[in-house]
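All protein chains of the complex are present and in place, except for one that has been dropped.
Then we have chain A:
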Amino acid sequence: MNSIDSTPAKNSLLSSEIGSERTLYPYVTGTSVIGIKYKDGILMAADMGGSYGSTLRYKSVERLKSIGKHSLLGASGEISDFQEILRYLDELILYDNMWDDGNSLGPKEVHNYLTRVMYNRRNKFNPLWNSLVLGGVKNGQKYLGTVSMIGVHFEDNHVATGFGNHLARPILRDEWHENLSFEDAVKLLEKCMRVLLYRDRSAINKLQIAKITEEEVTISQPYSLKTFWGFSAFQNPTKGAEGSW
């Protein structure tokens, strides 16, 4: 979904329209985001890399942000579109606060708003090139959902975007269970992020984990995972046959 098109499109038809601004391909992209429900709320993990095509251009991009009091948003894909979405949501939360009626927008409402925004943009052939993960807790109810760049949305106990769908979701399907403790949930997320670090070329070893519960939202400081490269077979792959490869 968030594939990077390295060759500019030969779209003579569309470029002939003067002043038309359509998103054709993403430039600065973030890789996968993973989110899981655990006993007290939602945990999300994302690394801090922003790739410009095949270069790792930015290494301190925060892709997890809190929205209002009750939600947490993580995004993969085009970073500038993510910043635009944050502006939309800022306006939304501000207007909600101005009502001053004691109600605040919960994760379900924000998820629905994002779905409408993404779907409408896609219908105009000008998508926001992101896959979003939205999680939160309101009135004891945990909510975890995802929206893709074309407006596909659903809600589940564990979600992932991009490469996380192929590498992390099999692990989560096997090992996630109801009422994970905080430590177990962090271990599970780190297991998934480690596999992504090994096997996704645009992942970097600098990640943040964000936690949201009924009481508080915390986004951790960036840290890195321990990796293991010391397999004996890696040391001398041609041990059995000199000169081969």
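Note that in this section a residue touches a chain if its C-beta (ideal position, glycine included) is under 8 Å from a C-beta of that chain, and two chains touch if they have at least 3 such contacts; residues count from 1.
Simple rule for what comes next: contacts and distances are computed from a predicted model.
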**OP:** Choose one: "60S ribosomal protein L14-2", "proteasome endopeptidase complex", "serine C-palmitoyltransferase" or "AP-4 complex subunit epsilon". The correct choice is the protein name in UniProt for the chain not shown.
**Re:** "proteasome endopeptidase complex"
Subject >> Touch criterion as defined above, residue of A:Lys59, A:Arg116 or A:Arg173 at the omitted chain >> reply: A:Arg173
**OP:** Sort through A:Thr55, A:Asn139, A:Gln221 or A:Thr238 and give me the one touching the missing partner chain.
**Re:** A:Thr238
**OP:** Among A:Lys108, A:Lys191 or A:Lys206, choose the residue that contacts the chain missing from this document, as touch is defined above.
**Re:** A:Lys191
**OP:** Could you list which residues of chain A touch the chain missing from the display?
**Re:** 163, 166-171, 173-174, 191-192, 194-195, 198-199, 231-234, 237-241, 244-245
